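Shown here: the complex without one of its protein chains, the others still in place.
Showing chain A:
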Amino acid sequence: MHTLPQQLANGLFLGSMYGLIAIGYTMVYGIVQLINFAHGEIFMTGGFGALTVYFYVLPDGTSMWIALPAMLIGGALVAVLIAVGAERFAYRPLRGAPRLAPLITAIGLSLALQQVVFNYFPDAKNDRTFPQLTSQTYDLGSVHVQSGQLFVIIAAPICMAALGFFVRLSRTGRAMQATAQDPDTAQLMGIDTNRIIVIAFAIGGIFAAVAAVAYGLRYGQIKYDMGFQMGLKAFTAAVLGGIGNIYGAMLGGVVLGLAETLATAYIDGIPGMQQLGGGSWAPVWAFVLLIVVLLVRPQGLLGERVADRA
């Protein structure tokens, strides 16, 4: 039986991963009010991009300290390419179309990406083993931390802080805020909103790739359909935190990760609920949490109330 600190740590690691993916949903939604349901697959392709770099680009036996940055860059390149391509060829032609059209396109794209990887990536029909930093685990008091977890716990805050500074302080970041708040008026300022939308998709791709590398390091293998569950959870996290708000996405991810982990570990200890324990119930608790939060705060934890565009 794991201790409570261990469970909290596990929840935090899982939640950071959700949060990184959730950034992609929330940025795109904040700027074009589009739910990019193919984002889970962008996450997945980021993982396969990183894998490709390790097995097919780098020479055998490359030290992980060199390989890891190369894998991150490779994964991010692939994810950004797919995300930006999806925007350009799948979503942009449908801008101004009824909301349902891009939604269906997103689901179609999602299936297409899965099938392409499944059919054409070498041996993707089985789980592909993901390279590991080290097999060592680190002990911090009673908490055991595996190297993949260590990676995400360092990478997530760095990514988040970088994004926060970028959005708040850079010229492009300010243009993103303006576009999110009022796209027409943003154009009147001279902002090329198409370019801003592309950047939002690209940032989502980078964050998804970091999450995918974290996933591979944590679980030791990746699979063509890994984007489905993770994407759904991350989307839940984005809504939970308040969709459109980048800090909300991260907070939503962490809350969701903690809730899932704690519920899985402890709920079967409550008298009468013995049958509800175990990992297979985790998604149930995730959605129970989402429903409860949305009942109390429909705009999500850090969401803006919708009425401020009067």
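Criterion: contacts are C-beta pairs under 8 Å (C-beta built on N, C-alpha and C of every residue); 3 or more make two chains touch, one makes a residue touch a chain; residues count from 1.
Just so we're on the same page, contacts and distances are computed from a predicted model.
Within the choices "ABC transporter ATP-binding protein", "non-specific protein-tyrosine kinase", "Superoxide dismutase" or "ATP synthase epsilon chain", the name that UniProt assigns to the complex's undisplayed chain is "ABC transporter ATP-binding protein". Touch with the chain that is not drawn comes from one residue among A:Val143, A:Met160, A:Ile191 or A:Leu290, which is A:Ile191. Touch with the chain that is not drawn comes from one residue among A:Thr62, A:Gln177, A:Gln221 or A:Gln299, which is A:Gln177. Touching residues on chain A toward the chain that is not drawn are 171, 174-175, 177-178, 181-182, 184-193, 304, 308-309.
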